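Only one protein chain is missing from this complex, and each of the others stays in its spot.
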Amino acid sequence: MSALRPLFIVAGIGRAAGTGAAAARRFSKEGYSVALIARGEDSLNALSDEIKKGGGEAAPYCIPSYSADDITSAFTSISAQFPNSHYALRAALFNVGYAVWKPFLEVTASEVQESLSTNVAAAFAFSRSAILKFKENKLDAENPKRGTLIFTGATASTRGNKMTSAFSIGKFGARALSQSLAKEFGKDGIHVAHAIIDGQIMTGAALERSRDQPLSGLSPESIAQAYMYLVNQEKSAWTWELDLRPAQEQW
Amino acid sequence: MSALRPLFIVAGIGRAAGTGAAAARRFSKEGYSVALIARGEDSLNALSDEIKKGGGEAAPYCIPSYSADDITSAFTSISAQFPNSHYALRAALFNVGYAVWKPFLEVTASEVQESLSTNVAAAFAFSRSAILKFKENKLDAENPKRGTLIFTGATASTRGNKMTSAFSIGKFGARALSQSLAKEFGKDGIHVAHAIIDGQIMTGAALERSRDQPLSGLSPESIAQAYMYLVNQEKSAWTWELDLRPAQEQW
Amino acid sequence: MSALRPLFIVAGIGRAAGTGAAAARRFSKEGYSVALIARGEDSLNALSDEIKKGGGEAAPYCIPSYSADDITSAFTSISAQFPNSHYALRAALFNVGYAVWKPFLEVTASEVQESLSTNVAAAFAFSRSAILKFKENKLDAENPKRGTLIFTGATASTRGNKMTSAFSIGKFGARALSQSLAKEFGKDGIHVAHAIIDGQIMTGAALERSRDQPLSGLSPESIAQAYMYLVNQEKSAWTWELDLRPAQEQW
Partner (left out) sequence: MSALRPLFIVAGIGRAAGTGAAAARRFSKEGYSVALIARGEDSLNALSDEIKKGGGEAAPYCIPSYSADDITSAFTSISAQFPNSHYALRAALFNVGYAVWKPFLEVTASEVQESLSTNVAAAFAFSRSAILKFKENKLDAENPKRGTLIFTGATASTRGNKMTSAFSIGKFGARALSQSLAKEFGKDGIHVAHAIIDGQIMTGAALERSRDQPLSGLSPESIAQAYMYLVNQEKSAWTWELDLRPAQEQW
C-alpha cells in the first residue's frame, strides 16, 4: 500500500444487514475508508454512523435511483470528499440487486424494465465510474494492482429457472459484463471478479425465519471474507469467478 | 397436424438476407403461413411479396419499435388476420438482435439501454405473446406439442469478451429467459429452444466480403434447417440448446 | 451421396432395446448398411437378423471387451466385409456406457477402472478407428462432409452428483474427448457431436416400470431422430452439443 489511504466504494446496502454492509464493515476494519451508495437513506446513514463510531472513516451517498446519471454524480461527490491527494480507490463492490420470483406470465413489463435497469444498466454505469477511477491510480512495484471490482452474483446468474425469468435476465447480464471487463482490463492491472452466491444470505429477516436451524444459509461476513481475499489476490493468480454456498447446501 | 393451417411468426428480418428471412422461406416451403415482424418496412414487404409469389402465405407487420406495446399490437393484428378458426401458431422465432462491438469505455448509456431493450425486454414481450397464443392450441394425440419458441443466440450468449460488454449483457439475458421458459412451459407442451450461432452468418454483406473464401461462415439456410428440426422434435426428446458453427471454425 | 453405399457403425447395443438399437434401425431405414459392435452376442445377433429381415443390410461384431485391441479388430473385420470399393463409412455412434450409482465410499477400485476403460478409453479407441476410416472418404462437391461421429452423453456428462462419482468421471471424460475431436477434425470435414441425454431412456425395463405414467422418459427413437439430424447437418452449421430431455422433465 502507498501512503494514500485505500478507499472502498460499495453500492447496495439494503437494510444494512446483508452483504454490502458486511463488506463495508470488513473493509473498514482492514483500514479502508468506505463510501456507501444506496437508495434507502436511513439504513445508509445508520451504517455510516456505525462505522464512524467504530473508529472507521465512512460517508453515505444517497441516490434517488441507480441511473447512470445518479451513479456518476455519486462518484463525483465521492471524488470531492476523498481526493486523490490523500485517497486511492482500491476496491469497489456492486452489490445492488433487484429480485423477482414469479411465474413468467405474471411478470409485468415494468418488472422486466426494473430488473434490467437495476441489475445490468446500473452495473454498467457503476463499472464505468469505478474503472475510470482505478485508472487514476499509478501502477508501480508497490502497487502492481490498480484496483478490484467485485459483483455479487446469485444462483440466477448461471441458471434460468421456473420462477426466475425476470431475475435471471438481469443476473446473467451482470455476469456477462463482469467477464467482459475481466478480460479487457486485466492487462491494465484492474481485477474484476464475480461471486456466485448460491444459497440464501442470512440477513436479518432470513435469520429470524431460521431460528431453529442455525447456519442454514450464508453469513454476510463469510461473503465479505471472500471479497477481501479477492482484493488481496496477487497479480499472478486472479480469480474471475468463484461460487459460495453453505457447507450443507443441496446443489 | 390438425386441419388448422400451421402459422409461423418471426420477429427480426433485417435486410431479408439473413436467418429470419431464411427461416420464413423454409417454413413457408414446409406448409406454414408466415407472419413477419420487423422495423424496416421495405425489406419486410419485399420478403412478404417474395413468399407470396412463391405460392406461400405471408403477411408483414411493420412495428415502430420492439417495445412490449408494439409487439403486443403486432400479435393482435396477426390474430385477426390468421384467426384460430383456420390457423394455429406452431412456431415462433425471436431473431431480433442489437449488436455492439466496442471497447467498454466507448459504450454509451443509450447503447446499453438499446441492447437491453432490444435483446432482452423485446424477447420477453415476444415470448409472452407467443406463449399466450400457444396456450390457445389444444393438446391432443395428434398434436402432442402446442408450439415451439426459438431464440437466435450468438457467441456472446455464453461468453463475455473484450469488445462485447454491451452486446453480451443482452445476449446472456435472452439465453437466461429461454432457459427459464423451457423449464416452466415444457410440461404444458410448449418447447423453448436456444441456438448459439457461434460464427459469422453469411448474409449479403458478409458474403460480399468473403468472396475469396467460400463457405467461411454459416449459411442462413443451414440455420433455418436447424430451426425446422427443433420444431419437429418429438415430445420425448426436446433440445433446449444447441450450438451451430461452420465445419472449419476455430473455437 | 456418392454411388458408394453409406455405412453406419454403432458400438453399444445393450439388450437391443435402447438408443444403439434404435439408431441402427433408423439408419438402416434411411439406406445405411449397419455394422453393430457389442459384447452381448444374443442381442447383437437378434438385432442384426431383425434388420436383415426388414430388408436392410447389417452385420454383428461381437467383441470380448471394449479394449483398444478388440475395437481395432472389429473395425478391421468391418472393413473387410464392407470394402471401400462399395461402401463409405458416413456415421459412427459411440453408445457404450458403464453406469455406476453409488455413494463414493462404496465405489470399488475396479468400478473406477471399468468406468474409465469403458466410458473413456474405449471411446478413444473407437474414435481413432472411426476417424481413420472417415479419412479414407474423398471430400468433394457431392460429399462435403467425410463423416459424423456421435457420442451418447448423459446428465452425468456435465454434472457430478452425490451418487455419480464413478459414473461422471467417465462421462465427463468422453465429453472432453468429443470436444477436442470436434475442434481438431472439423476442418477436415469430420463432424463430431455430443448429445446430452438428460433423462431416463425408455428401454424395455424402464417402460415396464412406468406403465402407469406414459411418456415419462426419452424414447430411443426420438434420440435416433436427433442423431440422423446431426448426420444430415449441412457443413456451414454443425452442432457439437445438444441436450435432449422429455417435455415434462424437471431440470
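Going by the order they are written in, the chains are A, B and C; count residues from 1 in each one.
Here is the rule we use: contacts are C-beta pairs under 8 Å (C-beta built on N, C-alpha and C of every residue); 3 or more make two chains touch, one makes a residue touch a chain.
Keep in mind that what you see is a predicted model, and the values were worked out from it rather than measured.
The hidden chain, counted over the whole complex, makes contact with A, C.
Remark: the omitted chain is touched by one listed residue; of C:121, C:195, C:226 or C:247 this is C:121. Of C:76, C:180 or C:250, it is C:180 that touches the chain left out of the display.
Among C:3, C:109 or C:141, only C:109 touches the chain that is left out of the view. Think of the hidden chain as still there; on chain C it touches residues 68, 103-105, 107, 109, 112-113, 116-117, 120-121, 124-125, 127-128, 131-132, 156, 159-162, 164-166, 168-185.
Although one chain is not displayed, chain A still touches it through residues 145, 183, 186-187, 189, 191, 202, 215, 217-219, 221-223, 225-226, 229, 233-251.
Note that in this section only the chains that are shown with their structure count from here on.
At the chain B-chain C interface, residue numbers used by both copies make up over half of all numbers present, so the two copies contact each other through mostly the same positions. For the pair chain A and chain C, the distance between C-alpha centroids works out to 47 Å. Centres computed as Cα averages put chain B at a distance of 31 Å from chain C. Touching of two or more other chains is recorded for no residue of chain C.
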